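Structure in C-alpha cells, see below.
The complex appears here minus one protein chain, its other protein chains still in place.
Per-chain numbering from 1; labels A, B and C assigned in written order.
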Amino acid sequence: MKRTVPLLITAFGGFVLIIAYFIPATQGWGETVAIWFDVLASIAFILGGANLLKIHLKKMSDRQSGWGFSAVTVSAFLITLTVGLAKVGVHPSLNFPDYTWSGSYREMGSPFWWLYEYAFKPLTATMFAMLAFYVASAAFRAFRAKNIEAILLLGTAFIILLGRTFAGVFLTSWLPDSLSGLRIENLTVTIMQVFNTAGNRAIMIGIALGIASTSLKVLLGVDRSYLGGGED
Amino acid sequence: MYDKLKNLDRRWIFLLMFLSVAIPIIIIGITGQSFPEKPTDLAYSTFNAIEDLKPGDKVLLSFDFDPASEGELGPMATAFTYHCAANELNMYFMALWPVGPQMIDNAIENVIKKDFPDLVYGEDYVNLGFKSGGEGVIKVIVTDFLELFSTDAKGTPFNDIPMNKEISSVQDMDLVINISAGSAGTKEWVQYAVTPYPDEITLVAGCTGVQAPLLYPYIPEQLPGLLGAIKGAAEYEKLVFDKYYRDEGKVVPGRYQEGVRRMGPQLVAHLLMILLIIAGNFIYFVEKKRGVQ
Amino acid sequence: MDRQKLIWTVVFAVGALGLIINALTRDAGSAYVKSVDHEFALVEKGKWVDVESDDALDFDLEGKERIRWSSEEQATYRDYQQSKQAKSDESKYSFSLSMTFGIWVAAMFTLFIMSFLFKDNPFYKFAESVVVGVSAAYWMVVGFWDVIIPNLFGKLSPSFISNWAMPGLSGEADFWYLVPLVLGIMLLWRLAPSGTWISRWPLAFIIGTTAGIRLMGFIHADFLSQIRNSIIPLAVFENGSFLFWDSFLNLVLIIGVLTAIVYFFFSIEHKGVVGKTARVGIWFLMVTFGAAFGYTVMGRIALLAIRLEFLFDDWLWIIDPAMNRIAGI
Partner (left out) sequence: MRKLILITIALVIFTLPAFGQEEELPIVVTASDHNWDGGDKIDLKWELPQDIGENVATFKIYRSNTTDEINAIIKDKKSKAVKDAKEAVTKRLIENAEKEGVSKDDKGLLQRIRDERKSVADNASQDITDREGDIRAESEFKFLTVAGKNETTFTVEKLEGDIAYSFKILALDKDGNILLSGITDKSISPVAQSFDGSRFFLGIITLILCFSVVWFIQMARRGKPLKVRKIAGLEAVDEAVGRATEMGRSILFVPGIQDMNEIQTIAGLTVLSRVARTAANYDATLEVPTSRSLVMSAARETVQASYLSAGRPDAFNQDLIYYVTDEQFGYVAHLSGRMVREKPAACFYMGAFFAESLILAETGNSIGAIQVAGTAMPAQLPFFVAACDYTLIGEEFFAASAYLSGEPEQLGSLKGQDVGKVIVGVVMIIGITVATIGAITGSEAMMNMLQFIKSTVLG
C-alpha cells in the first residue's frame, strides 16, 4: 500500500503518456497533465506556507536568536498574502464594473502592487545584481591558467568579453578586409557558432540521454529513492 | 605587489566593480555621450525578419521575462515594439512569466502610447496576458489559442477582439518574437513551436547573456535571428533607430538609447574583469615560480 | 563607543543629511501620479456602459444608477510641473505620497542587500526576512488567482467562477479536473495526524507523468533535432565554387560534437585513443564554458547597471536619461 501502489501509479502514469505521444487522438494529454501539475503545485503552496509559518513561529515562541527577524518574515508574509488574496484596493475590471472581484490582483496602486513594486522587485533585482560582484571575485580567484583546458576556457572568455564591447571592435578594426575573419567581433561569432555550438550540442545530446534513462529508471521502479521508507 | 595581491580582500574587488559600473553610468547619464555600435550579422537578420513583413502582418510578441532581467531585455522589448509599430504590424502580446504582463504594459506605455498614439487597442495591438504552464501553454496555442486564452489581459472575451478574428493558433502568425530570460522561454518556443511546425512558424528572439550560448545551436535553422544580451540590444537599437530617427536627421530620445547607453559600463567592467583574470594569473605564476625554487 | 563605531555613525549621519538636503532642495526621490476617472451607468438590467463611451449615447442616462471610481497612473515630474505651469484649476496630476515612500523604501532595500558584500549585518538580515516573506506570499497569491481559480475551479464549475471572479469566463464543466483536486487533497493529507503516507500517491503521479513527458520531449526535441542540425556537408559549394572556410568550419563543428560525445562515454576508461579523443572533447567543452562565462558576465553587469540607474535616476535624481524631469524630447 505504502510503496507498491505509488510504484504502480508512477509506472502507469509515465507509460500512458509515452504511448499517448504516438496516438494522434491523445497527443494533448501531456499538456493536460502539465496543467494538472500546476494546480497541484499551487495546492502544495499550502504545505510550504504552513511550514514557513511553523518554523518562524517556533523561533519566535522559543525566543531563539534572531527571532525578531522571524517576526518580520511572518508579518511580511501574512500582509502580502492578505492584500493579495482579498484583492485589497483593486477596482473592478472596466468591462465588468459591477463585478467587485473582476479586477486584476496586480492592479496599479493597490497594496499588493505596491509590495511587488517597492519590496519584491528591488530586493530580488538587487540580489540578482550582486552577481556582477561575485563574477568579478570569481574571475580573480578561480580562473587560473593551470593547464590547456583552463587556458582554453580563459582565452575564450577573454575574446568574448572583448568582442562583445566596443573595445574589441576598436582593437582589431585595422585588420584588412581579407583578414576580416580575425576581427574580434567576427571571431566571437565564429566561436559561438562553431565551438560553442559543438560543445552545447554534445552536452544537450548527453543530457537528453541522461534524462531518458533516468526517466526510464524511475518508471521501472529501479530508482525509487523519492518514495520514502516504510514497509511495502 | 605580489603579496598585496595575494592577500587582497575581495571587498576591494567588489568596490572596483562598483566604481567601474557606477562612474560610466553617471558620466554617460550627464553627458549623454556613449560608445558607437557596430551591428553583427545576427542583429541584421533579426532586424530584417521584421523589415521583410508587410504592413498588417501578424506578429506574436511573447515577453517571457521579469524585472530581474529588465536591464538586459527591457531595451530589446522597447526596440522590438517600436519596430513592429513603425512597420504597421499587428502586435499580439503575451507572456509565459507571471510578471510578463507588466513588461508588456511598460512597452505599450513607453512606445505605443507615446509615439504611436493613433494605434487602437484590439485592432492594431492586443495584450493577451499571462498564462501559467510554461511550455505546456506553447504546446496548446500552437494549435489553438482559445483553449487557454479565453480572454485578453483586460478580461475581454477572445473573439470579441477584432484583430483576434484572423488568428486561431500561433501558426497563423507571420512572425513570433520571443524575449526570454530563461525557462519557459526561447528554448521552449524552439522545441515546442518551431520544431513541430518548421514551415508555419518563424521565430526570432532576444535573450539574456546567460541564455545566448545555449541558443546558438538552433541558429539558423530553427532560430533565424537572435539578440544576445545588452550588446544585442544595443546593436538592434542602432539598426532600428538609425532607420527611424538618425536617417531622418532626428535626435533619438533617451528612452530608446538604453541599450547603447548601458554598453558604457559594460566596456569598463569587461576591461576590469580581464585585468582581474590577468592579476589572478600573475599570482598563480609567481606562486608556481616560488614553488619551483 | 570605539573608533570604528564612531566612524560608521559619522558616515551614516553625513549620508542621511545629504539625502535629506537633496530631497528637500530638489524634490529628489518624489513620485507623481495622474488620476483617471471611471464612471459607469446601469442602462438596462445587468448592462453597464461607460458614460464616456459611444454606446452610452444609445441610452438616456438621466437618474440611472452609477458606479464611479478613479484610478492612478504613474506620471513624470515633468508632466506635473507642466500642468502646474498650465495653472489648470483641476489638474489631474498630483504628488503621490505612497509612491514616493515606495521609492525610498526600494532604494533602502537595494542598499541593505548590497551591504552584505561588506559583511553580514542586521540591515541585510532585515531585507532577507522581508524578501522571503513577501515573495513566498506573492507566489501563493499568483498561484491562487492565476492557477487555482481559472484552471481548477474555473474548469470544474465555470458558472460559479464567472459569477464573481472571471465574468468573461464561459464553457462547460470539465470533470477530469477532479483528478488534480483529489490528488491535491491527498497531498495536503501530510498535515493530518495519521496516514500521511497517502501523500506519496500524488508525488508518484507527478514523478511518473513527468518522467513520461520528459522522456519523449527530450528524445524528440533535443536528441533528434540536435543530430539533425549536425548533419551538414563537409564540402560547401556556393553556385559551383568550393568554399574552403565554411567547409573547414563545418568539419571542426562535427569533430567537436563527436569528440565531446566520446568524453561522456561511460563504458570505456579514458585511456589510449579514447582518452586522447575525450581530451579533445573536453577542449571543446572548455571553449563552450568560456563562451558561456563571457556572455553571462555581460548579463550580470547589465543587471548591476540597471540597479544603479535606479538609485541615481529615480531616487537621487543625479542623471535623467529618459528626460522624465527636464523638458526635452
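Here, a residue touches a chain if its C-beta (ideal position, glycine included) is under 8 Å from a C-beta of that chain, and two chains touch if they have at least 3 such contacts.
These numbers come from a predicted model, not from an experiment.
Counting contacts over the entire complex, the absent chain touches A, B, C. Remark: the omitted chain is touched by one listed residue; of C:Lys34, C:Lys155, C:Arg200 or C:Arg307 this is C:Arg200. Within the set C:Phe12, C:Trp69 or C:Phe237, the residue that contacts the chain not displayed is C:Phe237.
In the complete assembly, the contact with the undisplayed chain comes from C:Leu285, out of C:Val33, C:Val147, C:Ala165 or C:Leu285. Contact with the undisplayed chain is limited, among C:Leu24, C:Leu57 or C:Val273, to C:Leu57. Across the interface with the omitted chain, subunit A contributes residues 18, 21-25, 27, 34, 37, 40-41, 44-49, 51-52, 55, 120, 123-125, 127-128, 130-131, 134-135, 137-138, 141-143, 153, 200, 203-207, 209-218, 220, 222-223, 225-230. Against the chain not shown here, subunit B presents residues 10, 68, 165, 168-169, 171, 182, 210-211, 213-214.
Although one chain is not shown, part of subunit C still touches it, namely residues 54, 57-60, 113, 116, 120, 124-125, 127-128, 131-132, 134-136, 138-139, 187, 190, 199-200, 203, 206-207, 210-211, 213-216, 219-220, 223-225, 227-228, 230-237, 254, 257-258, 261-262, 264-270, 285, 288-290, 292-293, 296, 300.
Keep in mind that, in the parts below, only the chains that are shown with their structure count from here on.
In terms of which chains touch, the assembly is arranged so that all chains touch all other chains. When chain pairs are compared by contacting C-beta pairs, A-C ranks highest. Chain centres here are Cα means. That of subunit B falls 13 Å from that of subunit C. Touching of two or more other chains is recorded for residues 30, 34-35, 38, 93-96, 102, 116, 121, 124-125, 128-129, 132-133, 135, 139, 154, 157-158, 161, 164, 192-193, 196-197, 200-201, 204 of subunit A. Annotation for subunit B: residues touching 2 or more other chains are 14, 17-18, 21, 68-71, 132, 155-156, 212-214, 217, 229, 231, 266, 269-270, 273. Subunit C makes touch with subunit B in their complex at residues 117-118, 142, 146-147, 151, 166-171, 217, 220-222, 225-226, 229, 288, 291-292, 295-309, 312-313, 318-323, 328-329. Chain contact summary for the complex, subunit A toward subunit B: residues 28, 30-31, 34-35, 38, 93-96, 102, 104, 106, 116, 121, 124-125, 128-129, 132-133, 135-137, 139-146, 154, 157-158, 161-162, 164-167, 169, 185, 188-189, 192-193, 196-197, 200-201, 204.
Subunit B contributes residues 11, 14, 17-18, 21-22, 25-26, 28-30, 32, 68-72, 74, 98, 130, 132, 150-151, 155-157, 191-192, 195, 208-210, 212-214, 217-218, 221-222, 228-231, 251, 253-255, 257-258, 261-262, 265-266, 269-270, 273 to its touches with subunit C in the complex.
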